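This is the structure, below, for whatever I ask next.
Just one protein chain is left out here, and the rest sit where they should.
Moving on to subunit A:
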Amino acid sequence: MTEIQSPLPGTFYQKPSPEEPPFKSEGDAVTLGDVIGLVEVMKTFIQVQAEADGIFVKYVAEDASPIMAGDVLAEMK
């Protein structure tokens, strides 16, 4: 199991926009560099990218929730 951590404090989003589906769902193939979420920090959106290839397991942080740097956002294997 690999944990994807937030590089920054801010607000985490699982979706590119409120109307769209999440970036990843359980069982999706993940390639290094894939965007798995967004962190909004001081009105700027930063992409959170996978640092390895694998299979997406689940989001740990809720959509639109406040997070700190180092918090686990999602898990993959």
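Heads up, the rule we're going with is that a contact is a pair of C-beta atoms (placed from the backbone, for glycine too) under 8 Å apart; a residue touches a chain by one contact, two chains touch by 3 or more; residues count from 1.
By definition in this document, contacts and distances are computed from a predicted model.
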item: Protein name (UniProt record) of the chain left out of view, among "ABC transporter permease subunit", "L-lactate dehydrogenase complex protein LldE", "biotin carboxylase" or "Peptidoglycan-binding protein"; value: "biotin carboxylase"
item: Where the unshown chain meets subunit A, residue by residue; value: 8-11, 41-44, 46, 64, 66
